[in-house]
Every structure is written in structure tokens, then in C-alpha cells.
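Excluded from the complex is one protein chain; the other protein chains are retained at their positions.
Right after this comes subunit A.
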Amino acid sequence: MTLIGWIQIALFCAVVLALVKPLGLYMTRVFTGERTILSPVLRPVERGLYRLAGIDEGQEQHWLAYAGAMVVFHVAGFLVLYGILRLQAVLPLNPADQAAVAPDLAFNTSTSFVTNTNWQSYGGESTLSYLSQMLGLTHQNFLSAASGMAAAVALVRGFSRASTRTLGSFWVDMTRAALYVLLPLCMVLTLFYVWQGMPQTLGAYVDATTLEGGKQTIALGPVASQVAIKMLGTNGGGFFNANAAHPFENPTALANFVQMVTIFAIGAAFTNVFGRMVGDERQGWAILAAMAVLFLAGVVVTYWAEAAGTPLLHALGLQGGNLEGKEVRFGIVASALFAVITTAASCGAVNAMHDSFTALGGMIPLVNMQLGEIIVGGVGAGLYGMLIFVVVAIFVAGLMVGRTPEYLGKKIEAKEVKMAMLGILCLPLMMLGFTALAAVLPAGLAGPANAGPHGFSEILYAYTSAAANNGSAFAGLSANTLFYNTTLAVAMLVGRFFVKIPALAIAGSLAAKKTVPASAGTFPTHGGLFVGLLVGVIVIIGGLTFFPALALGPIVEHLAGLAGQTFATGG
């Protein structure tokens, strides 16, 4: 660990923090329908869309209608994407002559982009046409992110409103998220990324003659426009197989820094949107503080573990940190930091191969996802995931003092707690249930590339990543099989919608309640005590649920590594 390394980490935190207020203010204005700086350009477009779609802006929806609209919208998005992937061979913009995507892979990929997971069973440059990348993946990157943001706004309205049956309009929230927030930022980012060296072309792959006379086919494409949204929308699906480790997806240290910032920007600013909409910005800062505590703890462990390196390489006489699977231009610190960010948010882009991280360095990304990606989290998804934990934390606090729990003047009662528990419990069910299944079935055991505990970690990481809608991988796992494509897709669907829909149910139930004025007995939810309680509840729930599985994977591997043990694949 070096001073320069810590300065890079501190600089990252400072830039994200500096963006929270201005971006939070802008997004609040967008979602409350106030005039913004972009309104003169975008307002006519927005109004035209509503007229065409027969949407009445003023007509708000009950939580069930809100959730219903969201589900129908995603089914349509799924069908469009699935159709494009299956038909890419006969559609235009296919200079590398990619064949149609196989049915199970198309099902997996469509599910993964609709759920904002962006798991890569495919290798972009060897599987997908330019049209599939743009019309298929780029557009779902926008819409799945916009839908996540809409759900978060609806949940915030549940807290900020009283005695009403409606939460706003899904159509309006989703359209505004895409048009006012994601699209303009992505246009600026795309040009910045191209300036840094990212390609943005429809030209065919180039054949180069190397200095030694060999032939090198260089895959190209409209990369920058997709990378901009894949980071900002915390999607994470790479244009290329190696994702953000590929020099074309991440050419410089500066491009890498900006990508890291944009992964966190919207999620962090959402805590401010929350604070502003409930009328007390301190509530938002308290949530962000709890996220920051968990984030920094993860960064310290991963940076330390990667900088310390592996006993395996040190035993051969090498010195220094673990560089296997990492790029020279990023080095240890920017790779470790990126890994923690991408799994704290539900991004899943990787600038280094997590599979080759040290045992403990690779465990932190796993833990981040198992906690439900509430540390800043996916755009929107992070906030509603965190608020679900807030409901539980408040409930626990209420039990301790024997008083009906309240949060922001709303009584938290049986229905909210049940819904919160549903949202929390579906994740371990998918992550651990499928891992257990894959660890005994031959079709599952055929997947891992590494032997021993690391092979188990590969399986655990895959289902964790899918259910948490992250999409990063211990990529040695051969996941492009019928078994993995199907079970991972199920985990993604359950992990997305069995959290999002309970969150909307909580919103609907809270919006209908009266607001209770604060009294001397009210537990203040903007101070250190609340932050500590929230962090404690998250760590206890996550720890109790996942420690046994972690002990079988990364922890035992760490101990085996210290003892000098290695594992060879059989046969």
C-alpha cells in the first residue's frame, strides 16, 4: 500500500461527494416535474411522447398499477432484445458476420440486460453484431436503469406523502430518468471517452500486420457510447469480453477514474434526492454515511489484500502485490478500488479479473453483492435496497425500546416489515440455493475452471452476482451452458423483481398512512446512533446468512494459501 494509492482513493471519494448535492438537486427537480436547464429542449420531446402514447402526465398510479406498468414494459423490452439477438445474422450492421445467438444464451442475455444485471455469458467481440450492441444492449442499458430510478422515486414518495393512494406515474418517472438524466450525461461522457482513446466507429474489424510480421485482427465498434451508459446506469455489460480491462473500453487512468466516479454518481446523489423529497437533507446524508462506512471498510481490506500479494508467487521468489489479471496502467490500487466500487454498486463492470484476486481481496466483492448492493448500489436499486434495510433497522430499534417503530413520521407496521423481509430473504435463497444445487449436480460441477475451494467460490460468485443483479464474475466459470444460462437467468429475475416489487408495496402502504408528528420519544434518524444501528443490522444479517458459505470458499482458500497448498484440476 502506498501514499499515492491512498491519495487516489481519497480523491475518488472527494469527487463523488462533491457531486452529491448538485446532481441530487437536479434529479429532484426532474422527478418533481420542475423546470430544469434542459427543459427548453427536452420538454417538447417529452410531451410529444406522452401524446403519442396516450399518457396523461397528471394521472398517477396506485402501487399495483405502477408495478404492473413496470413489469409489462420489461416484458416488451425482453422480447425486443431477444428478437434482435436471435435475428442478428440477417439484420444490418454486422460486419464481422456474427451468427444468430443460441436460444439459451439469448434468453440469459436478454434477462440479464432487462434486470440491469448484464452478466456476460457471451463474449461481446466474438458473439454480437454492432446492431445487437447498440439497438439491443445499449438501449436496455438505458431503460433498465431508468426503471430502477423510477422505482426508487416511487418509494421515496411513499415516505414523503401522507394519506394518498398513488405514487406517481411509472411512465413519466421512467421517461424523465432516461431523457433528462441518463441521455444528456452519456452524450458528454461519450465524447470524453473518445478523446481518451475509446473507439466509436461502425467500421469493420481491422487486420494489422504486427512488427514481427504476424496478423492481428483488432475488434472495434461503437464502444464509447455503450461504455458511457454501462457505467452511469450501473449496468456493467462490456462491449468486449474483458470488459473494462480491455484497453479500448478503458484506455487511460483518467478514463478509469471517470468511469469509477460515474458508477457511483447517480446512486450517491439519490440519497440526496431522498433527503430533499422528505424535506430533511440530513436523512439522506445519514443513509450515505452508512453506505460510506461499509464502502471504506471494503476498500481497506481489498487494497491491503491485493497489495500484500499471494503466498504462491512469493514462494517462487517474486516480490510485490498481486498483478495476475490486472492491467499495468491501473496497477494494484485502481484495480482494487474498481472491484469494490463495481460490486458495491450493482455495476459489475471489471477492470481486472476478480477470479485472479487474492482469496480475501476477492471475498469483499462477494460480500458487497451478498449484502444486496446497498452500498450506494445500482441507480435507484441501491436506495430502495437500503431503505428496505432501514425498515428492518427501525423495527429492531422499536423492539428494543418497546415502542411502535417510526421512520420519517410513518409508523412501520407488520405489512412493511413482512415486505422488507421478503425482499431481503429472496437474495440468499437464490444465491445459496442455486450454489448448493450446482455444487452437487454434474452440470454444475462442469463449470469451474479452478480446483479446490476456489472452484466453489466461482460457483458462489456466479449466483451471487446474478441474484444481486451485478453481472461481474469469477470469469473462469464456463457459464455458457444450458444449466448455467437458465438457472442464472432465474436468479436474476427473482433478485430483481422480488426486491423491487416488495419495495413498491412498502411505498404504497406508507403513502396511505398519516404522518405522525415527531415527539420527544421519536428515535432521531439523522445521527450517528442511527447510522451505527443501520450498519450493524446490515452486517449481522449479511454475516449470519453468508458466513458459512464464505468459510467454504475464500476463507478456507486463504488459509490453504498461507499453508502453501495448491490445487490442480483433475484429468
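The rule is simple: a residue touches a chain if its C-beta (ideal position, glycine included) is under 8 Å from a C-beta of that chain, and two chains touch if they have at least 3 such contacts; residues count from 1.
Going forward, contacts and distances are computed from a predicted model.
Participant: Looking at UniProt, which of "Potassium-transporting ATPase KdpC subunit", "Amino acid/amide ABC transporter membrane protein 1, HAAT family", "STAS domain-containing protein" or "Xylose transport system permease protein XylH" names the chain we cannot see?
Facilitator: The record names the chain that does not appear here as "Potassium-transporting ATPase KdpC subunit".
Participant: If the hidden chain were put back, which of A:28, A:88, A:118 or A:226 would touch it?
Facilitator: Touches the omitted chain: A:226.
Participant: Among A:90, A:211 or A:440, which residue is in contact with the omitted chain in the full complex?
Facilitator: Within the whole complex, the residue contacting the unshown chain is A:211.
Participant: Among A:21, A:43 or A:329, choose the residue that contacts the chain missing from this document, as touch is defined above.
Facilitator: Of all options in A:21, A:43 or A:329, contact with the hidden chain holds for A:329.
Participant: So which of A:256, A:368 or A:480 would be touching the chain we can't see?
Facilitator: A:256
Participant: From the listed residues A:317, A:402 or A:442, report the one that touches the chain absent from this view.
Facilitator: A:317
Participant: Just the residue numbers, please: which parts of subunit A touch the chain that's not shown?
Facilitator: 4, 7-8, 11, 49, 52-55, 65, 68-69, 72-73, 76-77, 80, 123, 125-126, 134-136, 138-139, 141-143, 171, 174-175, 178, 183, 186-187, 190-191, 194-203, 205-212, 214, 216-220, 222, 224-226, 229, 240-242, 245-248, 251-254, 256-257, 309-310, 312-313, 316-331, 334-335, 350-353, 355-359, 362, 449-454, 457, 474-476, 557, 560-561, 565-569
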